[in-house]
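The structure under discussion appears below in the form of structure tokens.
Missing here is one protein chain; the remaining ones are kept as they sit in the complex.
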Amino acid sequence: MSAPMRDAAPARLPSERFRLELGGIGALTLLGLALVAVGPLLLDRYSVNILIRSFLYGSIAVTVDILWGFTGVLSFGQSAFFAIGAYACGLAFSHLDFTPLVAVAALGGGVVVAGLVAALIAWLAFGTGVSPLYISVVTLVLSIVFVQVIYAGGDFTGSSSGLSGFDTFDLSNEAWFRIAGVALVLVTLLGWIFVRSDAGRLLVSIRENEQRCRYFGISTSWVKGALLVVSAVVAALAGYAYAAYTDVVAPDLGDFQFGTMLVIWVALGGRGTLIGPAIIAVLIDFVSAWLSGSLPFVWQLVVGAVFIVVIVIMPQGLGPALAGLVRRLLPRVSRIQPTAARLAEAPTYDIETHMQMGHAPAAVEITGVARSYGSLHVLEDISFTGRRGELVSLVGPNGAGKTTLIRCISDGQERTRGRIAIQGREVGRMPPERCVRLGLGRKFQTPNVFDALTVAESLRVSRSRLERLSPWRRADEIHLPEAAMQVARATGLVAQLGTTVRHLSHGAKQALELAMVLAMEPSVLLLDEPTAGLTKPERTLIGGILVDLVAKHGLCILLIEHDLEFVREISSRIIVLHQGRIVLDGSVEEVVTSELVRTIYTGEPQAIGEPAAAGPGSDG
Amino acid sequence: MTDLLLDILTTAGILFVVAVGLLIVFGVLKIINFAHGGFLTLGGYAALIVTELNWSPWLAAPVALVIGLLLGAAVERLIVRPLYSRPLDAILATWGLSIVVVQLITIGFGRSTQFVLSPVQGAVPLLGTSYSLYRLIMLIVALVLGGLIGVVMQGTRLGLAARAVIMNETLAQSLGINSELVRFATFSVGAGIATVAGALITPLLSIDPLMGLPWLLNAFMLVMVSGTSLISLAAASLVLGGAQVVVSTYSSPVLGALTIVVLAAVLLRIRPAGFARA
Partner (left out) sequence: MVGAVLGLTLGSFAALAQNVVKIGVPIGLSGANSVVAPSVVQAGQLAVAEINAHGGILGKHVELDVADDGSGADGAVKAFNSLIFQQNVNALITMETSAARNAGLPVVARGKVPFIYTSSYEGRSCSPYLFVDAWVPEQQVPPVIDYFQKEKAAKTFFLVGSDYAFGRGMLGFTRKYIEAHGGKVIGEEYLPMDASDWTPVLSKLRTANPDALVSSTAGGAPNVTLTKQLRASGIQVPFGNLGVDEGTAKAIGADAAGVYVSQSYLTSLDNPQNKAFIAGLQKMFGSEMKTPNDLSEPEYDGVYLYKAAVEKAGSLDTDKVLKALPTVSFTGARGPIQMNKQHHAPLTMYLGQVQQDGSVKVIQSFKNVDPGDQCPKLK
């Protein structure tokens, strides 16, 4: 472990890279602030007027990018949150006197209402079993409903005419320009720091593979909900400033066309780049204000057409496409150095201490579990106990219900009947992320990884439940338990820490997922064909590690494997499933010699463990 | 009471006609065509051209169909095909397309509200009341269109292939079905039905470049709760359209206008499969 990076390309440490990039963004920030400071001196009055609004729109575009570009949450409703902030200002100043107290109360009210509405939307959209598209649908509905509510509000909301001419802050255009400009620079800077941090990597991993995140014990609904609320608050603040500056609020601030326009800006500027959307939003809004008098329809046509072309041909957006072009044209070809954190040994498992407590509860206790889809019974009356220090293999022909059983253990919503306890605690109807917190780890049948992250980042995210991810820094060291470290080392992952997972071989992805699951330090490990796609030596090695985990650290492992030779070598017990029922639960010897098992397993008498019996394939 | 019943039935019929093109595209291609509203608008303008050429108003729908089929074919080739693997991007690209369509129409036909001739006028006596003849015709159109699509899906090779692609695309491909062709044909037909729907609803309404938008939103919500089945769509049109009429009649039309989108959103949350059986 002394020299883990020996055979790897010299990779930069995350903190170094982060500091380097921070230098760049810092320079950009200063440039932005300088422009904001001198802007009113150089620009004519009209441009200053228009840019104030463009800057506010830019800030919302940044929030849309964090939601959609980074986290994959496509919201059409940011316009509604913007309008909520704006109406908080308009309503308060129209119906109450303009006093500092009212101004502050209105700001607070707008922020709170926007936050509450966002929380409600999050509750609706990010619940278990809700379609990922639902957030887009429900935010669309939000903007439609918002506009109708304003229309129906009569004199109170000003209906279609909106509210205008209320007393507002007595600030010059130059002051508003600087407020909006500084706000845009700050929102972009803070957003940038956040998405580059370890916590920011978590957003990308949610976008890439939400299921895997949940099985790392991360409450993705909560993360997405919190993000939506924060974005709503930022949008509401921008809306408040908009209303206070223009002295007008009108229903079309919150409508679905504006919400869609924000999404278009982000796509054009470059999803997941933050700065691209901010710049494009300001640019397009500014230019369209200039052109609105002379050729509004042609301009809209051009924006629409460019948008289609960008989506179809360069989905990464205009910003990155231009940046790529510039990089290619520059003579100094700067090869991007890979970045990766160092691996370090985590303090060892504390399961042993549990074990010494004597009458500790069983690792997994399954009682009368059944799963049916309508009239189809996939599992019936499954009961067994997995103890610490046991490696239990689940075998059976395709469709026997092995994977379904694993799914029922790791997700409380899955089973139709029966009880499951992990470490003596009832699973009930817990979603996966809470099951995982009981000490469960699950590796899926096909590699379930984060394609857009590097190996090191993936491992970092998998540890997030044990080591909090910082929202403003990147850690240089990833602490892995011995077993995860062994897997990483044995399969050559340590040499590929800076490699993007997308570029890994199938076997390496398998190994990575196993390492990630082990990094969670589970006490009960559910493995669905962990060695499929690995080479013979790698399998032997992994087999050794599993046996070691069981023997030394007292884990309980439930293993689905088709390679029965492998099963025979490492199992302490074998459970044979057939047509959704346990037909045999016994020692390796008992199962191997069972006539019944031979018959059901192969359709003809044959010894388990003979290669002919092993076959790849999927399992219901 | 008879009036209410007729209102519900004809409203459901109109909603069905407007949404069915979107449904079949969603069913086969698994993408949501946000240019559907643009296609509806285009159908309205096809009817306008027919009126301006002094042709019979009955020709509006066939003319719209031809325009829709051709445009749909072109759009599938150029915009939709590269995005099959990116369904969310397909929503955005087709939304961009609808912006382009609206602006082109604006440049070509002006921004103003225009009107077309209705092939029939006035009301007819029915079940003891008198009722708008054109709305009744729309109900019949909905039934015929639904029936026709049903027959095509059940009884022809294209329909068989389309159903195979809906159920399991990989399997369909391995059975030698040219899924690319099926998608191409489906999108083209879906666009054609959309333009026809646009041409059919205009005699009741007026035409302007943005006329498709409210219809797109309702159609989108109906398809969301219907999944891929014609029967679900018919049920959804009847239930949600009926709810809209009832709310509008007994409460207020302002609330009624929100009924479809809000009910659909609630329904999707409680039962993600919506009206579909699975």
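The chains carry the letters A and B, assigned in the order they are written, with residues numbered from 1 in each.
Everything below uses one rule, namely that contacts are C-beta pairs under 8 Å (C-beta built on N, C-alpha and C of every residue); 3 or more make two chains touch, one makes a residue touch a chain.
Remember, predicted model here, so these are calculated numbers, not experimental data.
When the missing chain is restored to the complex, the residue among A:S15, A:S47 or A:Q579 that touches it is A:S47.
Checked against the full complex, the one of B:L59, B:L88 or B:A123 touching the unshown chain is B:A123. For the chain left out of this panel, the touching residue among A:T99, A:S160, A:S470 or A:S505 is A:S160. Take chain B: the residues that touch the chain left off the picture are 3-4, 7, 10-11, 14, 106, 110-115, 118, 121-123, 130-135, 203-206, 208-209, 211, 213-214, 245, 248-249, 252-254, 256-257. One chain is missing from the display, and on chain A it is touched by residues 39, 42-47, 49-50, 53, 148, 151-152, 154, 158-165, 246-253, 258, 289-290, 292-293, 296-297.
Basically, only the chains that are shown with their structure count from here on.
Chain B has its Cα centroid 35 Å from the Cα centroid of chain A. Against chain B, the residues of chain A that register as touching in their complex are 74, 124, 127, 129-131, 133-134, 136-138, 140-141, 144-145, 148, 151-152, 256, 260, 263-264, 267, 297-298, 300-301, 303-305, 307-308, 311-313, 315. The residues of chain B lying in touch with chain A in their complex are 78-79, 82-83, 86, 88-89, 91-93, 95-97, 99-100, 102-104, 106-107, 111, 217, 220-221, 224, 254, 257-258, 261-262, 264-265, 268-269, 272.
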